[in-house]
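Just one protein chain is left out here, and the rest sit where they should.
So, chain A:
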Amino acid sequence: MKVSMEVNGRAVSGDIEGRTLLVDFLREGLHLTGTHVGCDTSQCGACTVHVDGAQVKACTIFAAEAEGAKITTIEGVAAPDGTLSTVQQAFQDYHGLQCGFCTPGMVMAATSLLKDNPKPTEAEIRHHLDGNICRCTGYHNIIKAIMAASGQEMPALAAE
């Protein structure tokens, strides 16, 4: 079947099967490999993208269900000239990543949090990241980065 959608502001279409996941359409159909597949079992959030502005696990939605939708992936977050978004820059500045595998999902989740809640508390950030797993950082620097991206003083985090 045919599917059409807007990805990072660009109209795209492709031939898919009913069972094609959105993440496979993005990665294999459009070669947008920034969206990662960590678990493929809906647990890790590495595949997080925005569908019509809302945070979705791209491994847990079919491409056919995104017909007509506006999708934003990690490739669509920086400015066209390559300037990083506030959240991306904060991840760099505060060492919010090590291997970087979880980072696309973390940035998409954090961006969606700050859109709804521009000044979250540390607890709200942690609650929002419930579905995003990082095997490297221990999360502290991710929390710091998101705090900084929201323009807030960094909290005195436990176990630093």
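Descriptive notes on the structure:
Please note the rule applied: a contact is a pair of C-beta atoms (placed from the backbone, for glycine too) under 8 Å apart; a residue touches a chain by one contact, two chains touch by 3 or more; residues count from 1.
Simple rule for what comes next: contacts and distances are computed from a predicted model.
Hidden from the displayed complex is a chain whose UniProt protein name, among "Urease accessory protein UreF", "Carbon-monoxide dehydrogenase medium subunit", "Polar amino acid transport system ATP-binding protein" or "Septum site-determining protein MinD", is "Carbon-monoxide dehydrogenase medium subunit". Contact with the chain that does not appear here is found for just one residue of A:6, A:40 or A:93, A:40.
Among A:15, A:28 or A:65, only A:65 touches the chain that is left out of the view. Listed for chain A, the residues touching the missing chain in the whole complex are 1, 17-19, 21, 40-42, 45, 48, 51, 54-57, 59-62, 64-65, 67, 109, 112-113, 128, 130-132.
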